[in-house]
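Removed from the display is one protein chain of the complex; every other protein chain stays in position.
Chain nomenclature is as follows: A, B and C, assigned in order of appearance, with residue numbering initiated at 1 for each chain independently.
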Amino acid sequence: MNNLEALYRQVIMDHYKNPRNKGLVNDEKYKTVHIKNPSCGDDITIQSLIDNGSIKDVRHEGTGCSICCSSASVLSETLIGKTVVEANQITQTYLNMLSNKEYDEEVELEDAIAYQGVRKFPARVKCASISWKAFEETLKEE
Amino acid sequence: MNNLEALYRQVIMDHYKNPRNKGLVNDEKYKTVHIKNPSCGDDITIQSLIDNGSIKDVRHEGTGCSICCSSASVLSETLIGKTVVEANQITQTYLNMLSNKEYDEEVELEDAIAYQGVRKFPARVKCASISWKAFEETLKEE
Amino acid sequence: MDVKMIKKDFPVLNDNSLVYLDTAASSLKPIQVANKVNEYYLESGVNVHRGVYNLSYKTTELYENSRQIIADFIGAKFEEVIFTRGASASLNLVASSYGMDNIVEGDEIIVSELEHHSSVLPWMNVAKKKKAKLVYVPLTSEGRITVENFKKVITKKTKVVALNYVSNVMGYIAPVKEIIKIAHDFGAVVSVDAAQAVPHKAVDVKELDCDFLSFSAHKMCGPSGIGILYGKLDLLNNMEPIEFGGDMNDNVDLFEVSYKDSPYRFETGTPPIAQVIGFGEAVKYLENIGLDNILEHEFMLKEYVVNKMKQIKGITIYNESSDTGIIAFNIDGVHPHDAVTYFDGDNISMRAGHHCAQLIIKWLKVPATLRASFYLYNTIEDCDKFIESVKKARDFFTEVGF
Partner (left out) sequence: MDVKMIKKDFPVLNDNSLVYLDTAASSLKPIQVANKVNEYYLESGVNVHRGVYNLSYKTTELYENSRQIIADFIGAKFEEVIFTRGASASLNLVASSYGMDNIVEGDEIIVSELEHHSSVLPWMNVAKKKKAKLVYVPLTSEGRITVENFKKVITKKTKVVALNYVSNVMGYIAPVKEIIKIAHDFGAVVSVDAAQAVPHKAVDVKELDCDFLSFSAHKMCGPSGIGILYGKLDLLNNMEPIEFGGDMNDNVDLFEVSYKDSPYRFETGTPPIAQVIGFGEAVKYLENIGLDNILEHEFMLKEYVVNKMKQIKGITIYNESSDTGIIAFNIDGVHPHDAVTYFDGDNISMRAGHHCAQLIIKWLKVPATLRASFYLYNTIEDCDKFIESVKKARDFFTEVGF
């Protein structure tokens, strides 16, 4: 498997073609964050619903490349049901992994581990990070 | 005589210390041109009085280095009494000499020949030219 | 034109596997220009204009000599060539000075959807501040600016026409000469964005009769951080400076100041000395090769590639009739950002995005495009590698499920 095939893993393509939890809701209990990367046109909105210390729901909407769009879907599936503490930990671990920083390999990234391949493409790390950064912001807004 | 002594020739210093025809006149028969070289502060005004095709009078006033101020004085002494045609020819010859262009060695530059030494100091050519250029302009204004 | 020899002038292309197709963003730099810049830093490094000592004098000569070289190159006078940070700064200077002082409520400013942001946004700002109207030339179905369509929008109210000479997305050459003539008949002033023109074709400002013309060095083998604003001298000497400070004034008093004439009126502060000197060298380099040869060569490459690409299924080209070396396209169903990573894997450098020209991207109704752009150092082998890569990319993306 060459680098490029490792980038476009089946799980990523699956989420790209069949995004889960897509579409925003009009509910002010959700925290909404919109991030744009004007240089490439990626444009992502993430919503999270927190209740009693855990992530009840995550929604997303936007345009961008396959890496960007699929990662929003993977994010939603990975984090729904987690506690805020766990979600934060997974997010940090994921972002550290992408940026080739040290990260706790014990933390279970579930499908998000598929984005390991992005590390070989530094110019695409932003694409894989943008929705996770937006999600991080939704937590901060609390 | 080294280059610098050749630059500050006695005739130049004499005109610097004892400028001839200095001071402007308030007479609208005179053509007046003001030139500034803001980078070094040289600031020269030349007036010429033309009558019947010849230079009846030249006046000057200004501030600047010795080369700049003296050359206005030399100019006035050299050109008063010449015909406009002669004055133009002397001016061209002088300016060509300074800028190391070909020039007619037959043309009598009188005291202005003392500025030959300036050619060794390209950065000072402007100082020796500025009043002559102003004079040239007074002729053009006719 | 011996491209094999030319390639040798570009050290980056020593890597024979590299296919550089992003000249429309920035061209590569020849060794001659790099050396010239380096020479300034190693053998001088001093300031210009204000120094009477020898090193500064010689550097000033080199510096102003570059201005003359560039003036001659575009058929302008020495005093009409203003050094700026780049085309964007030049285009903004026209809008901030000429525009702000001459546009009043109700005036019209003609632009187009084919503009680079740096050409249209300065005028959008003027229009907003002065309550003037921004008027868009309708584009043809191909996306071109034509004389006919221009005639439909020019009126007695038009005060400024701000159009590109060559589009950085579509590669079209606009009929600016005819447009300028018409604009002048209506009393409007024309600012030409020539950022993609001057690097690729012979441009003579007197023949065009444009009022202003802007371009950058970095797209034409020159250094980064330096560009030109050409303006007609009588316009320039009647314009207000937009930056105030050292070197642009004559006399400074506590509450009064008088300004120099063009070009110094618009050049405050220590200038980009190394860049100006390097730019002069770049112009000499291009003149040596000949601008007509360059255009012919890059157009030939573009034609060659477009003809081959048309035979590949699943590729959409947006500007088949491009007049220069620019091709805008997409692999159907593949976001250009994904695609460009594939090409990068083949060591083909190409751009994906809106190319700072969102209006034409929106006009095309796509989120973004790929753009390949050819220049004097590109070869037929580059084209073949590129076409091969396009095919493989399309197959790859089909395979992984796009």
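The rule is short, and it goes like this: contacts are C-beta pairs under 8 Å (C-beta built on N, C-alpha and C of every residue); 3 or more make two chains touch, one makes a residue touch a chain.
These numbers come from a predicted model, not from an experiment.
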In the full complex, which of C:7, C:265, C:351 or C:385 touches the chain missing from this view? C:351
Of C:6, C:28 or C:154, the residue touching the omitted chain is C:28
Identified contact with the non-displayed chain, of C:61, C:243 or C:388: C:243
Absent chain, residues of chain A that touch it: 36, 38-40, 122-124
Which chain B residues would touch the chain omitted from the figure, given the whole complex? 3-5, 7-8, 10, 13-14, 16-17, 39-42, 63-68, 121, 123-124, 127
Can you list where chain C touches the absent chain? 11-12, 20, 22, 25-29, 31, 33-34, 37-38, 40-47, 50-56, 85-89, 91-92, 95-96, 113, 116-122, 124-125, 134, 136, 216, 218, 223-226, 242-247, 249, 251-255, 257, 268-275, 337, 340-341, 343-344, 348-353, 355-356, 358-359, 362
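One rule holds for everything that comes next: only the chains that are shown with their structure count from here on.
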With contacts counted as defined, which of the two, B-C or A-C, has more C-beta pairs across the interface? A-C
Chain centre separation in whole Å, for chain B relative to chain A (CA means): 78
Any idea how many Å lie between the Cα centroids of chain A and chain C? 38
At which residue positions does chain C touch at least two other chains? none
